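Here the complex is missing one protein chain, while the rest keep their positions.
For chain A:
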Amino acid sequence: GLLLVALLVSHMLLTKEGVTSLPICPNGSVNCQLSLEELFDRAVKLSHYIHFLSSEMFNEFDERYAQGRGFIAKAVNSCHTASLTTPEDKEQAQQIHHEDLLNLILGVLRSWNDPLIHLASEVQRIKEAPETILWKAVEIEEQNKRLLEGMEKIVGRVHSGEVENDIYTPWEGLPSLQLADEDSRLFAFYNLLHCLRRDSHKIDNYLKVLKCRLIHDNNC
């Protein structure tokens, strides 16, 4: 009992001294304004975390279910977000306007909202799915929501004019995740996870580029 109290007190003292990374700003508070730098820092951290989880989840799935099935050998299917014209190299990323890029980022994030929800629920139906994959799917879905909120805040700050919300790609891959044939179903999962890894990498990269461009003036 005493130990818990001591720990609690010490934690409170430490947090007051600012040992934790960023000050907490409750939602809806008008006076509390995080700087753009802090917003970008949080966004970059989130995007990096999401990409890290997606990468791990893909590797685990690949190891567990894809070995010997020749998924890689099959032609890599395009992802549902391929219709969004995102920069494909550094030059394009540097030339695109930051607002457009932010909008694209938002569009991609919104497009992944739905698939991530279904991924979290459908992956549990894979027989003998490892606990780590299940947990990661749920975590990615949560973090993606948070990143979406943060990006909307950033866009609200950065955007001078109206916010375009029409960049969005619907996802129609749910039936493929529910196929009766296990092989086809697993291939659908494999594809989805592969696309998730790629898109999370894209978003992470774009945000870093934007951060360096907007906050550090191209001098990270």
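Simple rule for what comes next: a contact is a pair of C-beta atoms (placed from the backbone, for glycine too) under 8 Å apart; a residue touches a chain by one contact, two chains touch by 3 or more; residues count from 1.
Operating definition for what follows: contacts and distances are computed from a predicted model.
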Chain excluded from display, named as in UniProt, from "Growth hormone receptor", "ALA-interacting subunit", "GPI-anchor transamidase" or "Hemoglobin subunit beta" | "Growth hormone receptor"
Contacting the left-out chain in the complete assembly, out of A:42, A:80 or A:198 = A:198
Looking beyond the chains shown, say which of A:10, A:78, A:124 or A:184 touches the absent one.
-> A:78
List the chain A residues touching the unshown chain?
-> 48, 51-52, 55, 72-73, 75-76, 78, 86, 88-91, 93-94, 198, 201-202, 204-205, 208-213, 218-220
